[in-house]
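Only one protein chain is missing; all other protein chains are in place.
Up next is chain A:
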Amino acid sequence: MAAFVSGQFRTQDRYAPLPELLQPAGPIPLSLALLIEQLLNGLQLGVMLFLIAAGLTLIFGVMGLINLAHGSLYMVGAFACASVAATTGSFWLGLVTSLAAAAAAGALMEVAVIRRLYARDHLDQVLATFALILVFSEGTRWLFGSFPLYLDIPPVLQGAVALPGGGQYPLYRLAIIAVGVLVAAGLYLLIGRTRLGMRIRAGETDREMIAALGVDIRALYTLVFALGAALAGLAGALVGALQSVQVGMGEPALILAFVVIVIGGIGSIKGALVGAVLVGLVDTMGRFLLPKLLALALPATQAGPVGAAIASMLIYILMALILAFRPSGLFSARS
C-alpha cells in the first residue's frame, strides 16, 4: 500500500497505538563467534584505556600530581594526527606528529604550570589543571573550529580478518591491541631494566634522597611528564580514527582513565594494565549481556533501556566494590 512511486509514496497519516508496536523477533542467539568478538572488543577498549591511564598513573606515581588536563593531551594527539593526515594524506606521519605534539605540549605544560604545583596540595593541583582543560579546549576551538575533524584509518589496516567460529574482526582494532601490548611491554622494560627506570622508581620512593644524590629531579620530572603526555597523544590519535575528533573528546576518556587507576591502584603501571582490561571487559560484556539477561525477567520493551542504564553504571559499581575490599586498589604502588 505504501508504494514509493516517483518521489511520492504516501499522503495519509495513521498512528498505531503504542501497545501494538513491534517487538524484536527474539534475542540474538549467543554464538561462539559473537562471544569471541565481544571479548576482543572488551580487550581492545581496555588496551585503549591503558594507554591513557598509564601516563596518568605514571605522573601520579612519580610526582604525586593529579593531572586533570591529561585528557587535553589526548585531544592534542587526535587533533595533531587529524590535521597532519588531512594535509599530507598520511596517517603514519600524523601518528608520529601526534606523539611529538602531545609530548611537546606536555613538556611545555610541565615547565610553565605543573612545576609550580608539586609542593602544593591536591586541591590546588586539581584547580590549576582544570583551568588547563579550559585553556586547551578553547585554544583548540580557536585553532580548528567547533566542528569535528575527519580522520580515517590507514589503508593497510582497513578491512577485517576472519575469527574462529565464523566471525570477523576489524584489523585496525587488532592493531590497537598489538600497540597496547607493545607499550605495556616497553614500559615494563623501561621501568624495570633501564637507568631512567631506576631513577623513576627511586623518585617514587624518595624524591628528596634522589635529588640529594645529584639526579636532576626537575629534568626527570619533565621527561616523565612528556612520556605520559606522549602516551595520551598516541591513544588520542589511534582513537581519533575510530571516533570523532572534536573539542571535549578528552574528558569522557579521562573519567574512565581515573576509574582505571583507582581500580588498579594509583601509581602502579601493572595496576593500570589490569584495571584497564578489567574495565574494558566489564563495560563491553555488560552492554552486551545485561539486556539479554534482563529480557528473561522483564518485558522486552523495558529490558533494553533498563539493561542499557545498568550497563552504564557497571564499571562504577565495580570500582565501588573493589574500593570496599581493597581501599588502595588492586596493586597500590604506595602500600
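Basically, a contact is a pair of C-beta atoms (placed from the backbone, for glycine too) under 8 Å apart; a residue touches a chain by one contact, two chains touch by 3 or more; residues count from 1.
Everything that follows uses one rule, which is that contacts and distances are computed from a predicted model.
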Exercise for review: Name the absent chain as its UniProt record does, using one of the following: "Molybdopterin-dependent oxidoreductase", "Fe-S cluster assembly protein SufD", "ABC transporter substrate-binding protein" or "Ubiquinone biosynthesis accessory factor UbiJ".
Suggested key: "ABC transporter substrate-binding protein"
Review point. Which is it among A:L190, A:V215, A:L242 or A:L330 that touches the chain not included here?
Key: A:L242
Practice item. Determine which one of A:Y172, A:F225, A:F258 or A:F331 touches the chain that has been left out. Key: A:Y172
Point to revise | Residues from chain A at the interface with the omitted partner, ascending | key: 2-4, 7-11, 13, 15-16, 18, 21-25, 28-29, 31, 33-34, 37-38, 41-42, 44-45, 137, 141, 146-150, 152-153, 158-160, 167-168, 170, 172-173, 239, 241-249, 251-252, 284, 287-288, 291, 300, 304-305, 307-309, 311-312
